[in-house]
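One protein chain omitted, others in place.
Entry: subunit A
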């Protein structure tokens, strides 16, 4: 286990180098001079030249790349061209906001997805199964932005039940401790605020969580079907255990492994794919951060933002792999 962990950690190095190379190259292929974009249409030529100089845009790409990696190694993600703030500081609240949203989206996806999958497997070929799988199919193919807009239209605008923008009530901001607003309001024992924050989470979480929910439901179903046919389940049944116990105690554990993979992968995908949801719901997360940076050609932010997301993705995969070995001792590496 230890050797395996070490091996996996070492494998991160080439992956990370590849990632820096990739983000750097992609960002520099975006057309247009960032100095011009930052200064806008009212800028004079001299101002643009000056800004290019201070931004280091006159250096060759290779030099810019090595400067960038050199800074990265010292934990310096660079300075935002737009806000002039250190990206490593600035990015933290955005990441936390995205984590909070992703967490609730995955909570929704796992709870609904796993249960729907189980029931579908259990009641294979019944109307529930067909209906659930039809929903899963629709869920997978649903454009997130469309779902988000429909949610806003129905639940926020027409019914007025749920807020459709932001993380909290503008008039009544929360004193942040951790940056996770649900947690913060609970630490303050401020339940009304916690409730407000949760309400803000509902619509974006569903929008973001629908695709993974559908994928998890399908995965759980097929995995469960396989396990349910195995000999040991027949033995458990023969011993007279109730259906509920069979499924939730005996079958689910062994059906978990492939589902866990999907959950891990989907969590990573959500972290990076939150741009649309965050923009539509005015959620100040990493997706919005990068989206704004792209508009401004804020190279350092785009690079570092993508890099941070990729890094988190890689780490999640690592954790999932390590979890396999932990959950199922039969897995040997």
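Heads up, the rule we're going with is that a contact is a pair of C-beta atoms (placed from the backbone, for glycine too) under 8 Å apart; a residue touches a chain by one contact, two chains touch by 3 or more; residues count from 1.
We adopt the following convention: contacts and distances are computed from a predicted model.
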item: Record-based protein name (UniProt) of the chain missing from this complex, from "Acyl-CoA dehydrogenase", "ABC transporter substrate-binding protein", "2-oxoglutarate ferredoxin oxidoreductase, alpha subunit" or "Cytochrome C"; value: "ABC transporter substrate-binding protein"
item: Of A:161, A:232 or A:326, the residue in touch with the unshown chain; value: A:161
item: Residue touching the undisplayed chain, where the options are A:19, A:77, A:101 or A:116; value: A:116
item: Where the unshown chain meets subunit A, residue by residue; value: 31-34, 36-37, 39-47, 50-51, 54-55, 79, 81-85, 90, 93-94, 108, 111-112, 115-116, 118-119, 122-123, 128, 145, 148-149, 152-153, 155-167, 169-173, 176, 192, 195-196, 198-200, 202, 206, 242-244, 279-282, 284, 288-289, 291-292, 295-297
